[in-house]
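One protein chain omitted, others in place.
We call the chains A, B and C, going by the order they appear; numbering starts again at 1 in every chain.
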Amino acid sequence: MSRYFRNIFESISTLMTGLGITWRHMIRIRKDNVTLQYPEERWPRPERNIGFDFSEYNIIRSRLQVDIDDCIGCLKCERACPVQCIKIVTVKSGAKGEDLMDIGHTGLTSNGTKKALIVTRFDIDMSECCYCNLCVYPCPEDCIYMTGGPNSKKHPIDYEFSQYDRNDLIFKFAKEVEEEKMAKYLPQKEKVEA
Amino acid sequence: MSDEQTKLIQEAVAKALAGNMDMINNIEDRVTRSKAKAALVKAKREAKKGAATSEETPSEEIVQAESPPEKSLNQKVAEAIEKKFPASLAGDDVDGHIQLTGANWFEIAHYLKDNPDFLFDSLQCVTGFDLGIENDLEVRYNLHSMTHNHTIEIRIQTDRKNPKIPSVEQVWRIGDWFERETYDMYGIIFEGHRNMTRILLPDDWEGWPLRKDYETQETYHGIVVQKVKDGWE
Amino acid sequence: MGIVHGDLMTLNIGPQHPSTHGVLRLKVKTDGEIIADVEPVIGYLHRCFEKHCENVTYDQVIPYTDRCDYIAAMNNNFGYAVAVEELMDLKVPERVEYIRVIVSELNRIASHLLALGTFGLDVGAFTPFLYMFRDRERILDLFEVLCGARLLYNYIWVGGLSHDFPNGFEEKIIDFLDYFEPQLDEYNNILTFNKIFIERTADVGVMPAEVAISYGVSGPNLRGSGVKWDLRKDDPYSIYDKFDFNIPVGTGTVGTIGDCWDRYYVRMLEMSESINIVRQAIKALPSGDVHQALPKKIRPPKGSVYKRTESPRGDLGYYIESDGSPIPYRLKMRSPAFTALSVMGEISSGWMMSDVLAILGSLDIVLGEIDR
Partner (left out) sequence: MTIDQLMNWIPFGADWPALAFFAAVLVCALTVFLFIAVYALMAIYGEVKISSFMQDKVGPMGQGVGFHAGKWGLLQPVADAVKLILKEDIIPTLADKKLFIMAPFVVFIGAFISFAALPFNQHTVVSDLNIGIFYILAVGSLSVIGIILAGWGSNNKWSLYGGMRSAAQIVSYEIPAALSIITVIMLTGTLSMQGIIEFQKGTIWVILPNWIIFNNPFSFIAFFIFFISGVAECNRTPFDIPEAESELVAGAFTEYSGMRYAFFFLSEYAEMFVISAVATTAFLGGWNSPISGFFDGPGWGLFWFMGKSLFLVFVMLWFRWTFPRLRVDQLMSICWKVFLPFALVNIFGVAIWSLIIG
């Protein structure tokens, strides 16, 4: 019998405690509120450049961006990708390190490396990308990176790149060149392919 | 806790240790009952500890007296199996693992689980294995003992064409799902398993996906299985 | 009380159901409200993890391990890294070990918060769930500062880490812990010791220790059954032997040992132990380079290894067989949630409809890890 009443008493007291907590939260909502009104207020991006010494490391997970002028076509990023969402096709350029203006090919990267290959195709399928960042580390020219963060000078952050069609998520970075112009740079059908 | 309760608990624990669980189960008050059960567990554990220490001390003395090169656990287990089930070992090399023929596997499993020296009461992992397109299939069992805190690995090879291994599902209950998973991926049939069906893949899947010679189905329910993405040759 | 046995009704809980924690289907045979038999049907989320692993290199496996137990991806990374390091006989710098422990313990807290919150949701308490998610968000924010990702980190690499701690990160963690510790009392007040919650969970779904061991149940579920077994203490990997912490076990405080409430409360206590570990680790955090031991190319020697680590859900084992190439010959993941779910049929028959979902919630399964 005493257990019966103790049960009732326990129920009342513990339930009142619970009610008290929700009440406290309700009247303190101005202080406790955690909601962000999304389109107007954005989540503050973690401060990267302030506290970080490791500026060479790109620690943001966002859309992949390629500076195609710096790309030497070494295929390291393609091999590093665990989901095979990067596709690169290159062609041997006749003259190493020379600008070929008619197809928009620059001979030197911003690091000063002479380019031996013309990148004719550089596609990234962001619908398959798993944002693991593994393609970023091996790049010798730092030309593939995730947008924003330390790279915001090169490219602002782009988290919200939603599209209506899935194929619009395939980003093509290589410069589009007509085939006739390209033809004269193809050295006797020696296509290098991964 | 009142004295009466304490007395009751002590009495009940004493009876339970003697094998009569009725008294403990008949305690009306839930709190007292749970306390009694906790006390019983504690008492049992202490008894076990006492037994273990009393067992360990003489064996240590023997080791010190004879001082032969210390046997590894794998060797001990292999010897015990060889003694109890002759001709069930396949291969003498027992350093990393113990290779069995698989003939008496169910009985050996029971023995390993119940033998007080080993007490492998937990089956950690069952790994199906393909030794190569030309070779056999293999199943690897990682056993673990909660009491002694030691582990061994047991491997059993089986024919690729007709893979069959005795099931240990009734020894370690988790073997049920592990063996179904292995069957699902390798097509190894575990004899004596009560529900040998696919577990992760759909029932009408063709082939055994983790075998090295597996080839993807052309169509599944009329849908062509794409090997390469559109425009991604 | 006699029970009249009528015809049994088969009821499909899932694959689309609010509280199956993913795409799980429970084939339930019921006699009115009483459950006669439960058969979990899994595989709806099978993503060929093991087949994938046989086709990618060792470092490319890590993003895949993230996606197995996506609630505690750090611990999955950790387990995999430890296993490959043992295979390669690789020694990692001390700072790396400390950082690994810190992040995986933080992730353990995050994972337990989700587990407890959704468990509360399963028994109908909505508000504690959101409180716990609010605090879990803070941990995810910390991880975002750390490695840029909120859920799937790819942070712990074989032989090291992808990044060092940013400057001032230790203070951020301490800030968080100072904020978080009092919150545990609030959770206890609003949910743990709520009488309705106790009524719903105490004495329900009792899992005796023998059953738990036979079914290979591990982690908090096993400890809830009163078995003091924690790989961090009993088979210490990494540097867990340097820390001083307790292993909470279920004691049957409000019911029987091994009931849903015990499993819940063990997780609650484990969170404060994790806080304790993180505090110790931050205090002792040495300096150093986290990248120095990263191998240029991961080519483990021939051989196999089975390594277990303690993930928030239990013993997470990786069986790796290497043939000397940079691609694993065979990689098997022994996922703790897989074994935890298999016990479902054993412990839930005889209970009522509502209890089945309470039991399922208390087992804390992640379907991504079960189906792989």
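Worth a mention:
By definition in this document, a contact is a pair of C-beta atoms (placed from the backbone, for glycine too) under 8 Å apart; a residue touches a chain by one contact, two chains touch by 3 or more.
In this text the structure is predicted, and so the values were computed from the model without any measurement.
Looking at the complete complex, one finds that the omitted chain is in touch with A, C.
Set against the missing chain, the residues C:A125, C:L231 or C:V343 yield one that touches it, C:A125. Although one chain is not drawn, its touching partners on subunit C can still be listed: residues 9, 11, 17-19, 33, 120-127, 130-131, 134, 190-191, 194, 196-197, 199-200, 352-355, 357. On the side of subunit A, the interface with the absent chain consists of residues 8, 15, 18-19, 21-23, 25-26, 29, 32-35, 37, 39-40, using the contact rule stated above.
To be clear about the criterion, only the chains that are shown with their structure count from here on.
Using the mean of the Cα atoms as each chain's centre, the chain most removed from subunit A is B.
In this assembly, the C-alpha centroid of subunit A lies 44 Å from the C-alpha centroid of subunit B.
A separation of 22 Å divides the Cα centre of subunit B from that of subunit C. The distance from the centre of subunit A to the centre of subunit C, with each centre set as the mean of the Cα atoms, comes to 28 Å. With touch defined as above, subunit C holds no residue shared between interfaces to two or more other chains. Within the complex, the subunit C residues that touch subunit A are 56, 59-64, 66-67, 127, 134, 137, 141, 144-149, 152, 154, 162-164, 166-169, 186, 189-191, 193-196.
Here subunit A touches subunit C in the complex through residues 7, 10-11, 14-15, 17-18, 21-22, 34, 46-48, 51-54, 57-61, 80-83, 130-134, 146, 149, going by the rule given at the top.
Interface of subunit B with subunit C (complex): residues 30, 34, 37-38, 41, 96, 121-125, 127-130, 140, 142, 146, 149, 151, 153, 172-174, 176-177, 185, 198-202, 209-210.
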